Every structure is written in C-alpha cells, then in structure tokens.
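Note that this complex is displayed minus one protein chain, with the remaining chains in position.
Each chain gets a letter, A, B and C, in the order it is written, and its residues are counted from 1.
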Amino acid sequence: MPVITYRQALNQAFAEEIERDENVFLMGEEVAEYNGAYKVTEGLWKRFGDKRVIDTPISEAGFIGLGVGAAMMGLRPVMELMFWSFAYVAYDQIINNAGCVRYMSGGLINCPLVIRGPANGGTNVGATHSHTPENFLANTPGLKVVSPATPYDAKGLMKSAIRDNDPVCVMENTLLYGDQGEVPEGDYIIPIGVADVKREGTDVSLIAHGRAVLTALAAAHRLSEEFNISAEVVDLRSIRPLDEQTILDSVRKTHRAVLVDENKPFCGVSSQIASMIQEHAFDDLDAPVQRVCSLDAPAIYSPPIEIQQLPTADRVIQKVLAVCN
Amino acid sequence: MPVITYRQALNQAFAEEIERDENVFLMGEEVAEYNGAYKVTEGLWKRFGDKRVIDTPISEAGFIGLGVGAAMMGLRPVMELMFWSFAYVAYDQIINNAGCVRYMSGGLINCPLVIRGPANGGTNVGATHSHTPENFLANTPGLKVVSPATPYDAKGLMKSAIRDNDPVCVMENTLLYGDQGEVPEGDYIIPIGVADVKREGTDVSLIAHGRAVLTALAAAHRLSEEFNISAEVVDLRSIRPLDEQTILDSVRKTHRAVLVDENKPFCGVSSQIASMIQEHAFDDLDAPVQRVCSLDAPAIYSPPIEIQQLPTADRVIQKVLAVCN
Amino acid sequence: MSVARAEKPKTGSSPVDYAKAPINAKLKPEQKLGFLADMLRIRRFEQASLKLYQQGKMGGFLHLYIGQESVAVGTLALMGDNDHAITAYRDHGHALVVGMSMNECMAELLGKATGCSKGKGGSMHFFAPDKNFWGGHGIVAGQTPLGLGIAFALKYKGLKGCCLSYLGDGAVNQGVFHESLNLAALWDIPVVYIIENNQYSMGTSLARSSAIKSCLAERAAGYDMDWDIVNGENLYEVRAKTWEAMQRAHEKSQPTVLEIDTYRYYGHSVADANAKKYRKPEEIEFYKQNHDPITLWENRLKEEGIADDAVIKKIDDEAKRETAAAVQFAEDSPFPELQDIFDDIYQEVDMGTEAGKTGRHFFND
Partner (left out) sequence: MSVARAEKPKTGSSPVDYAKAPINAKLKPEQKLGFLADMLRIRRFEQASLKLYQQGKMGGFLHLYIGQESVAVGTLALMGDNDHAITAYRDHGHALVVGMSMNECMAELLGKATGCSKGKGGSMHFFAPDKNFWGGHGIVAGQTPLGLGIAFALKYKGLKGCCLSYLGDGAVNQGVFHESLNLAALWDIPVVYIIENNQYSMGTSLARSSAIKSCLAERAAGYDMDWDIVNGENLYEVRAKTWEAMQRAHEKSQPTVLEIDTYRYYGHSVADANAKKYRKPEEIEFYKQNHDPITLWENRLKEEGIADDAVIKKIDDEAKRETAAAVQFAEDSPFPELQDIFDDIYQEVDMGTEAGKTGRHFFND
C-alpha cells in the first residue's frame, strides 16, 4: 500500500468525493488559491476550479450558515475552519442551525454538511487557537463528530463524513498532518461509529481519540518494554456516534481503563467515557477508571511548557502503574 | 425572614450591589425600560437610571465584548443574556476574551464580569432556546459558573458573582423565577464553590444543580414516604469551582450516588461528577454512579412531551431503586 | 418617532402609481381577491391561535403577524418554481401564503403529532421544503446566512431563482447578517433580504436599537448592494419593488436589501405584557384606523370595482370557516408519543441505514 501523509490522505478523500458527486464542494478561508493554510487542500482549486473549491472572507458565521442552507438544498458542502477554535464565532450556526434544523422541522430537512479543520493544542499558537471542542459538539444530538488519528482513518472517515446525510464535524490535528501511513489508493470508507483496537493487550485498556491515540500507543510500547505490562489501545475514531461495545469489551477483558484525552478535564470526552464505563462495567473494574487530560489551564504559549501541557506518555504510564500494581 | 421569589431575590442582589459599588451596572436586551423579558430587573431602571441599567440592541457578541472591555478597565458589568442559549452568538467573546484574556496577559488583566440569564428547558420554546451550557462554560479554566436553585442561593450567589474579580456565569432558570423562599433583607453572600446539603440522608446521595435540585428533593421525599429510603440531596450550587469534598463526604456516607442533571447526557456536568466520584471514592461505592439527564434529543416543543424530557422524580426514583436493592 | 413616520410613510407620498407596474397591471381580478383572501386567512388563523393560547392550549411563544399581512402576501405571492423563502419566528403568515395548510399549522401550535413539524417545532418553526419554504427560525438573524446558502445552491445548480430572506428591524444588528450581506454582494448571490420593519424589536423602538442614516436598508450601500425602502401598506408597491429585486436576482444574480415599513398590532409575543407601555395605545389605534393593510386593500378593490361588501364578507366567512375547521382538526389530533422524541434527529437513524445503525447515537441509558 502506498505510504502518504495524513494531509495527503484527506486531500485524496476530497478529490475522490468531488469527482464522485457533483454536489460536493469545499469552502473556507484560503482553501483555494492559497492551497489551504495547512496545505490540506493543495492542488484542488487548480484541478477542480472556482465552483468546487471556494475561498471565503473571514466570516465563519456567514459561510458556515451558508453551508447549512446549501446543505438543506441538497448540496454537500465541506466547510473548512482554519482552526476549529474559530467555530466559536460561528457557534450558533453550528449548534442551532446545522444541529437542530432537522428536529425543528420534524424531519422534513436533513443537512449533509461536513465541517472540518484542526482542533488541537501543542503548536504554541496560544489559548484562543488551541481549543478542542469535540466534547461540546458531541453533546449535541443532531451532530456527529469524528476524530481520525492516522492517515488511513483520516481518508476513510472523511469519505464517510461527506457521504453521510447528517452534519458531521471532523476534528483534524495540525500535529498529525505530516504523519505518514499506509493508505489504499482509491475508494474505501471507514464507517462512523466504529472504534478501532490499535493495539491488543490484556492488562489495561488505554482509550483515546485523535493524537492522544499516538500518545497511548507510545505509552503502551514502553509499558511492555519497561514494565512488562500489556496495554490495549482503543481508538474511538468516532465520538458521536460512539462505539461503546468495543470500549466495554476491552475493559471487561483488561479490568482496568486509563483514558487519554487532549480535552481540558472538566466535562472532557473522557469524563463521558469514564462515567459510561463505571456504569456498565462496574463489576468488571479492578480499579477506578483513570483520566489523562491536558493540564487544566488555557493553552500556554511557551513551547517547552506547552508540550508538557498535553497528555504525555509519561503521565499515561504513571496512571497505568498506579492502577496495575 | 421575608418570603420572596427567586426573581425578587436576584432583583435585590442587583439593587444592593448597584448601590454598594458605583462600578456595577446592568446591561442587556430589554433589561431597562421593559423591566426585563422575565421581569428580573423590574424597577431598577426607574430607580437607578440610564447609566446603571442599560438596554442594548440585539447584538450579544457586541455587548458581551463591550462588557469584557469595560471589566478590563475596572467596571463590574452585569450582562444579561435573555436566554443563555443566545450565548452561542457571543461564544467567542465569552470563551476567548472573558475566559482567556487574563492568562494571555500573564495576569496583567482581570475581568470582573458577570454574565447571567436563564438556561433551562421545559418551557416549550424549542430546541434553539433551551440550551444549558454550564458544562461547556465550566470546561473553560478562567470562567466560573454557578447555578442557584433557591431564592436564598440566588441572591447570595449573585452578590458573590458581582464582587468576584473573575468572570462568573450565573445560570438562572425561567421555571424558578416564580419560586418563593425565605431571603434575608440586606447584605449576605454565599461563597462560590460551596455546595449545600439540601436534605440529609443515609442510603443514597442525589447530586444535582439548578432546578434538578428540586426534582431530587421531590424524589427524596417520595423515596422516604413510599420506599423508606433515606436520600441525601447535595446541591452543587457552584459548578466551577466545584465543592468536591462535600460530594465525596456524602457518597462515602451513603455509598450510592444518583446524579440529576438537566444537561444533555453526553459530557453533561454529571459525567464529570460521576467520573470524579468513581475515581476518588471507588472503594466506597456499593453500586455504579447513576445519571438522570434530559432525554438525549433537542428540546421538543410539544408541551406534554417536553415536560417528560427533563429529569423527573419518577426517573430518579427508578434509578435509586435500581441501586438500593 | 414611529407615529411621526407613520403619518407620512417614507414612500407613501410617492407619485408613482404602482398599480400600473407590469407585475400588477397584468393581475386578474381573481388574483387580487386571492390576496385579500390570504390576508384574511392569516388574520383569522392568528386570532384563533390567540384564543387557544389564552386557553392554555399552547406553550412557549406565540408571535402574531397581525398588521403585517400585506408583506407576506405582497412578496411571497411572487414566488416561482425556483424561488424560495425563509424567515424568523414570526412565521405564520409566510407559511399560509406559501401554501401550508391551516390544519398542519394549527396542529403544530398545539404540539400535535399532525403538526407540520410533528409538534417538535412549535409556532416559531414552521417548515415546508416541498413548497420552497425553509422556516421558521428562532434565533434572531440566524436564518440570514441560511437564506444566502439557499440562494447559493440555486446558483450552484444553475437554476434561475432567488431566496426571499426575511428578518426584523432588530435583527439587522446581529453580525451574521452583515457577514451575509458582504458574501451576497461579493459573490453575486441571488438573495433578496426583506427587512420587515415594524418599528420595534420587542420593546425597543428602532431609534433605540439602530444607528442609521436614512433607513436600515441603506446599510447595504456599504457593500455596494442595491437597496430600497417600501411602504408595506400598499400591496401594489410591495409587489412592484419586490419583483424588481427578484428580477435583479433572476437576471443578474444580484442581491438586494428591501426594507418594508409595516406595523404589528399585538405585543412582541402574546407573553409581552408591555405591548402598550413602550408605545402609546393611540399609536396602535392610529395604525389600525389609517394603515390597516386589509382595510386598505378592501377599499382599493372596491375602488377598482372588483369587490363589494358582500364579496368581501364571503371571502372572510370562508377564512373563518377554514380556521374553525383547523382548530377542530388540531384539537382532535393526538400528541406525539414520548418515544417520538428520538426521531427526526439523524436522517440516517430515521431511515434505518447502515450508518444509522452503527455505534451509539443517543446516550440515555
């Protein structure tokens, strides 16, 4: 299988879906002539032209709302937020219009909209640019939320998102865009709502989404090398819908869970997972479910400090050792 | 002690703080000449005039941002959102400016701002008007969030919020505005970050905030009458900062917890509480922590159905019976 | 200020006889009677809904359109196959004019399963995509970029149409409306923004909410966009100027902002206890006496010899009959079931597709 970057995998998904369906178009700030602030849409404007790849002014509420309206009419807009952090100027459009219009119309309308962009800390862009709102978005019945951790998942989930008849929020990560991985050429999809066991293990379940999956894998590797502990790594891939079965199967096997989550702790995704696990696998747990989140402060700029603000393999290992003794 | 409504209690808090501190002013849509959409600010404009009680155009992002700027300059704006649901058009101002400006300035700035208004379902105003964003707001280090359930707490917490030197979000409830209760005349405050055991019990801890506290109390009453179960009711009052000690003390006494929460389930406040309890009181729990949230759908209009969408005493009782058998 | 304006409507004094405008000149008498019928249907429907609300048979908000009927009728009756419409929460009039039945609308108000939104949306959320009507939206100005997107989709598909996008005079101060204006002008989107200026946003008069030069629509000039101001009590003028804007959208794919002066008789919503505090009762009376769009149109029809009192009464009786039947239908209809709460959230789930069955979608236990 060809090895390409996460960025290229997304780019392939866009190109293939634009060719497959005339209703698919990309829109966002600098996505066309500039090739994307992070080059995710590189070459697509040249290839598909003004109609299918569209640059916008800095008006997120306006163009996300435009996308919702266009989606109600049957188009399949793929809207880029240069950073998911900028969703907060368009929040009403995302939650109330994309998220609620189907319900309020009693099912007369559906909204096949994709909103995508990076949602991550760790790049020293400061507190306002480092938000990870997947927990909030997934709180909203009517929205779907996915968070690919690998190039393979990125392409497959993006294609599912574009074909989905409901609004899907795709949480990407600027720290992953350059990651390489095997990605099939041509068409394949990864269904939304299916988690993936990225590493099998027997002693503890590390449950994560997005970049935290890589942190979990790094921790799992060291746990086996240095501590002879066999950690299973479950990649949620999709936050809503959520593959609770795979999570519970893993925990019932390992009897221990450490959740790795780049959200801020209070009501982060891992709070929901922890709450769910203790509710449905109470008697299977040999220890409390533990969480490793971003340190609970706005994203700090200082580069050597911010890297420690995100979950690290060290912090994961400490938690695992605490529950595996 | 005089018995007044939740609405009047808030009104007293405003009047007393406006008189106490010349930097305090109220601002929002229809708060002045109209006396407030829900009459919470009734009479204040007449009494204190244009400078202290100010009507705004329908520009939440603009006037909340104005409030942040004014607070940076040392004023103490008390900003009303007619509904907290409208926070989503001002979300960037709340999260990034009110919530982050102190951090990004390395502590050079503080923002003594209050943002207040009702955040509740149950009034048949539809999905877009029934949001309860306390979980999201409390996710943000830099913001404080309180949610008074009674007239007494409403006045005391509002006064603390206005005097606090950091931004405080006060989550009120249109269904509580008419509730009556004993409220001292004159000055008293309830510190932010202190929960209140609203009813003592030994068999199970019902933990709630806002209107859900009343649901929990109703359930507790019936549990003792009909099932001879002694339920303790813990009112969080403050979401962030959070009084974890009182929660844990209660659970360590009763060994069972049922969380009652009008949030939508996914990453609702109760997910954080459940996760925290199982982490810190794992060995004290005789049963998994249970949650009773709003049914996981956008708020439905149909009056007889929406009332069942919110947590009901019946649903609380079922959960309690399930864990107390 | 508003009374002053009302005494001489900005454009009322205009010498132009809009009846002679081509779009009006070609009207057949039945059509003109049809306009009257629609205005009366709106008024009777809402008067009945008010009663039901007062009887406690409704929850939430009820925003009455009474007094503004000529705006919905004058504009929406111009819609062709590829023309679409979207408005805010004061949506009953628009819904009836685009052809939604009184039955489904009244049932929605009562929260019944037979309602246009199955009782899930209520008064603020009437929709009929099959009639090119996209709601019915509760967040002030939140619908304005949706209207832009609908018009964008028409252009994308190569269809010659437009989207009539309504908002109130208070809604112009939401930022997203301005973002929409810039996008519409920048990209030549065939959207027609119609500001229904009833001079108040809740209890706030225009003068207390908006800094303006001559009028609200003039803000469009800053985007190099066409705009006009319309005397809403004159059905012919409303039609002529709206059609001009629609033509601009159809032929040149260019946007317009229209500001139509009108007036609401009731409070902002039925819950508005102050309806007669922030404006003098005399002001309301003045409008009812001198500017009622239905009375003015009836007089016009009489002048034109198209209708006499008998004809008008017949039309009104029919509107009342239709209304009464709708009330009956709504009252007789069942409420949704509790489990219906979980339908109409995700289409994939509703359709039972593979995607709709994969993973947990709802987080109740």
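Note that a residue touches a chain if its C-beta (ideal position, glycine included) is under 8 Å from a C-beta of that chain, and two chains touch if they have at least 3 such contacts.
The structure presented is a predicted model; accordingly, all values stated were derived computationally and were not measured.
For the chain that is not shown, the touched chains among those present are A, B, C, taking the whole complex.
In the complete complex, the hidden chain is touched by one of C:209, C:256 or C:347, namely C:209. Among the residues C:179, C:298 or C:316, only C:179 touches the chain that is left out of the figure.
For the chain missing from the display, the contacting residue among A:35, A:120, A:160 or A:173 is A:35, taking the whole complex into account. Contacts to the hidden chain, counted on chain C, fall at residues 173-179, 181-182, 185-186, 208-213, 218-225.
Contact between chain B and the absent chain runs through residues 25, 51, 56-57, 59, 61-75, 92-93, 96-97, 101-110, 141-142, 144, 160, 164-166, 191-194, 238, 240-244, 272, 279.
Residues of chain A that touch the chain left out of view are 29-30, 33-35, 37, 55, 57-59, 61-62, 85-86, 88-89, 123-126, 128-129, 264-266, 290-291, 293, 295-298, 300-306, 308-309.
Just so we're on the same page, only the chains that are shown with their structure count from here on.
The chain pair with the larger count of C-beta pairs in contact, out of A-C and B-C, is A-C. One inter-chain figure worth recording: chain A and chain B are separated by 30 Å, centre to centre, where each centre is the mean of the chain's CA atoms. Chain geometry summary: the mean Cα position of chain A and that of chain C are 40 Å apart. Computed centre separation for the pair chain B/chain C is 36 angstrom, with centres defined by C-alpha atoms. Looking at chain B, one finds that residues 61, 85-86, 88-89, 126, 128, 264-266, 290-291, 296-298, 300 touch two or more other chains.
Counting partner chains per residue, chain C shows two or more touched chains at residues 117, 119-121, 125, 137-139, 142, 175-176, 345, 362-363, 365.
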